[in-house]
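Here the complex is missing a single protein chain, while all its other protein chains stay put.
Chain naming follows the written order as A and B, and within any one chain the residues start at number 1.
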Amino acid sequence: MGELKLMKGNEALAEAAIRAGADGYFGYPITPQSEVIEYLMAEKPWERTGMVVLQAESEVASINMLYGGGGTGKKVMTSSSSPGISLMQEGISYLAGAEIPCVVVNVVRGGPGLGDIQPSQSDYFQSVKGGGHGDYRLPTLAPSSVQEMSDFVPVAFDLAFKYRTPVLIVSDGLIGQMMEKVELFDPIPRWTDEEIVEMHPWATNGKPKGGERRIMTSLYLDPHVLEEHNYKLQRKYAEITKNEVRYELLDAEDADYLFVAYGSSSRIAQKSVKLAREKGIKVGLLRIISLWPFASEIINEFTEKGIKGFLSVEMSAGQMVEDIKLAVNGRTKVEHFGRLGGVIHSPEEVLEALEQKLIGG
Amino acid sequence: MAELSVQEIIKPENLVYQKTKLMTDKALSYCPGCGHGTAHRITMEVIEELGKENDTIGIAPVGCSVLAYEFMNVDMQEASHGRAPAVATAIKRLWPNKVVFSYQGDGDLAAIGTAETIHACNRGENIVMIFINNGIYGMTGGQMAPTTMIGMKTSTSPFGRDVALHGHPLKITELVAQLPGTRFVTRHSVHTPAAARKTKRAIKKAFEAQIAGVQGTAFIEIVSNCNSGWKMTPIDSNNWMAENMFPFYPIGDIKVDGKLIEK
Partner (left out) sequence: MTEEIIIAGFGGQGVLSMGKILAYSGIMQDQEVSWMPSYGPEMRGGTANVTVIVSDERISSPTLSFFDTAVILNQQSMDKFEETVKPGGVLLYDPNGISKHPTRTDITIYKIEGARLAAEMGNTKIFNMVVLGAYLKVKPIVKLENVIKGLKKSLPERYHKLIPLNEDAITMGMKNVVKI
């Protein structure tokens, strides 16, 4: 068993970056995730593993540092919160276009605009529908506990390098600020420069002797060439959709209704399941772990089996609910419940919404 | 001296000049007469002469030289508009033994990317920054740049740059020279063979220091022409540049070995 600690989600994420063998973290402070860079600066991972940590001048600079570092085959990561992630979108689009692996973490806060610093899930569209320009997708993982803030970091790096793509981890202020028991995984050694050169022949880390130079670019001026490049990206996204759907079912076997939720909403909905079951209502929870690729297939299965309805529980005006509706395609009832602007819904409210919108309605 | 026959001229022992193998065979996409090509060539000659072909990573900007990676035969990354210094920062920090340079125009380096420029210089990133100042946005069709001279006509200053309307031309090079992180700050041009040779010496000096591990940013401005954007012939543009730009952007070293040059 690994080391047991009581940590904030943000701290667990930072520690996991070191343990995952990350080569570099580049970030700019913003509440509610500043603990990530604070932890790293205090921990001095350059002494522990040789990992580079740099406070950049902006999120724009951070994401472009990921472009540089990831483009050389190193494991690089940044984290921010909603407004900062908005600033990064051009860079993320370039990373997707140039097929550069990296990990970007969004500890979501309430918006739009400066909004507030309370937990929110209103960046779902931005995360999974392409926040930046162009036809691209980002594998997106949504941790729902401090443990997963740690565990998902190496998973994200694996996905990033397996598919040569930026990977998003979408958390929120609640998971970031909360402390829970976390079992830290054993450190994974950083790749040596020689290993990187060997494993990632595409990376621009100095032209091989006698070989061809490599280029990191997202520019293809000829539309036919760019079309080909896009088809290649789409094939990759199809592959990811086939292989990388992640979800968890709780109390779903005998359920008449399902809550669908991710991240902190799924924690709250779990409590609502308990409250509902005490009242004799058979409801379960489908916890979405990969926001993209989305668990459409399992939703389809439950629909086929005759589930009476889905309630999407999100701290937003209803974003993920659109993906549930797409999967259900009108065959059963799909409703949404969520509080906005950083207000966290209570387990009781969620249950009430189920009773009113699905059972009663 | 006896005249050489053609047969003799092409003998290897009589070779006086050869294109560096670190320039690809691809035809340059620049307008004939533009300074970008020369700036590319001398940069690549320096990398070849220093024997760093296999250890160099270059960053291309967004601007006319966006395709620099097509021409420079080393590992290259194409950064988003203005962010080359951030890209270079990460690469150098993650690969301290590699040679890293950025190549940017004035819109890229001194407008949209000002923050990245200043902060990379202020941190003293051990990179070489090559800055082509042609006083205009070439790529997008001749709009005003932060470095456009007062009175100069561009498509977005059709009556000439007016300070009241557009503000002053930005001497970003003098500005970064003030930062403690810069080690070598100098201004050159490539409009004559002699000027190009001097510029090449400066570029070489900058790379040598990086290779030796002397900390600090090297910043090399090349005042250059944009004959298309300025709507002049190449020769006229070079003359105009010497007459009008050099007095405002004086050629010469501004900071050497971390010390400002007294004028």
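The definition used in the following text is that a residue touches a chain if its C-beta (ideal position, glycine included) is under 8 Å from a C-beta of that chain, and two chains touch if they have at least 3 such contacts.
Everything numeric here is computed off the predicted structure, so don't read it as measured data.
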Of the chains you can see, which ones touch the chain that is left out?
A
Touch as defined at the start, partner being the missing chain; which of A:31, A:55, A:296 or A:332 qualifies?
A:31
Which one, A:41, A:197, A:344 or A:359, makes contact with the chain that was left out?
A:344
Contact with the hidden chain, among A:48, A:129 or A:181, goes to A:181
So one chain is hidden, and I want to know which residue out of A:104, A:117, A:233 or A:358 touches that hidden chain in the complete assembly.
A:117
In the full complex, which of A:164, A:229, A:274 or A:333 touches the chain missing from this view?
A:274
Applying the definition given at the start, please give the residues of subunit A touching the unseen chain.
4, 6, 31-32, 116-118, 173-174, 177-181, 264, 267-268, 270-271, 273-274, 344, 346-348
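Basically, only the chains that are shown with their structure count from here on.
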Quick check on the complex: what are the subunit B residues that touch subunit A?
53-57, 59-60, 66-67, 69, 73-80, 83, 86-91, 93-95, 98, 115-116, 118-119
Sites on subunit A touched by subunit B in the complex
23-24, 26, 52, 54, 56-58, 60-62, 64-69, 71-72, 74, 76, 90-91, 94, 98, 193, 204-209, 213-219
